[in-house]
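Subset of chains shown; positions unchanged.
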Amino acid sequence: MKDIAIYEKQSFGQKLGFGRKTALLIIDFQVGFTSADVLGGFNINQAIDNTAKLLNAARKAGLPIGHVRFATANNGRDVGTFGDKVPALKTITEESPEAQFVESVMPLPTEYVSVKRHSSAFFGTNFAAWLAYEGVDTLLITGCTTSGCVRASTVDASAHGLRPLVVTDCVGDRAEEPHHASLFDMGQKYADLITLDEVLKEIA
Amino acid sequence: MKDIAIYEKQSFGQKLGFGRKTALLIIDFQVGFTSADVLGGFNINQAIDNTAKLLNAARKAGLPIGHVRFATANNGRDVGTFGDKVPALKTITEESPEAQFVESVMPLPTEYVSVKRHSSAFFGTNFAAWLAYEGVDTLLITGCTTSGCVRASTVDASAHGLRPLVVTDCVGDRAEEPHHASLFDMGQKYADLITLDEVLKEIA
């Protein structure tokens, strides 16, 4: 990134670190994002494999865990203009195969689950309220896509007063350039970028 | 963008067009974003000049107009982790010179105004409620930065059921790559990209 100097000069990119209590968020690792023929592509499947490891460690560490997936309950009307912009979204109903969580990162009955209709895990869900109730101030963010739902959730996590930590090996996108561009923006403005290994050491 | 084919294959990037009633949103064209020594840079000042033309036309056409600016009312505490990530934000108090609207795009007393503490014009404001009350379904989006507050507002406009139209000559960023990367993402997922000339013809 050739323009990095202006970010440094303007004080962007400081480190947040871990706070008082950490939760794990997994976004849209559902069947429809595992195939480039539907909504997947590039490095998403690798990110799912890495996240399965993190999920396992988070459960051992007793972290609150939240899972969100995308689906429409209303033939696409409840997805609004997002569905008009990307018509494939209108076909992903709550019961469709594409809407089901991937087996390796399947929620347990005690874990938080929301079906969302838009990009952010916070929009139209009570995810923020659940985090407040659990006393969480730090959010490990995993899922897909980096430039879509991961980024929208990261921006909202910041706005909701949380410390967003984006786990770089555990987020994936359908294309490489948007993946890297959004990691850069998130790391400068909203979130710490942290590797899976660093997280595993911290929460062990 | 070398990966554009996968977006096309997956149905991204359809056109929304204008709807029933259009409003204009101007984001963060405030003094602190006019200088690269504070939070500005690259093409922001040109975007302000173009937006002044659009504002003039929108007033003539009788469009509802909303203005938002960023500031803290509480020594930066109310900016949360966003201020910890970018400490310069904590110094922009409501009364500071950096928080004041730029003269050429100054609001009229009858126009909607909010001070916001985060990226999105929708977060922590009643902008969405005002748009609903005005009967607006289409939002012309201008302001800065493309990869920050413009993008966050565009994602939220989509989630709120609106048609977001990003006016490409009227949005600016402190650096070139993030500007173009966010235009691409917004155009594929959430918004139509539209030029100032196209808008001027439509609303005349």
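A and B are the chain letters, set down in written order, and residue numbers restart from 1 in every chain.
The definition used in the following text is that a contact is a pair of C-beta atoms (placed from the backbone, for glycine too) under 8 Å apart; a residue touches a chain by one contact, two chains touch by 3 or more.
As the structure is a prediction and not an experimental result, all values here were calculated from the model.
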Chains shown: 2; total copies of the one sequence in the complete assembly of this file come to 4
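Note that in this section only the chains that are shown with their structure count from here on.
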When the centre of a chain is set as the mean of its C-alpha atoms, what distance in Å lies between chain A and chain B? 24
Looking at the complex, which residues from chain A come into contact with chain B? 1-3, 6-7, 9-14, 16, 36-39, 41-42, 80-82, 84-88, 118-120, 123-124, 147-148, 152, 155-156, 158-164, 174-178, 181-182, 184-185, 188-191
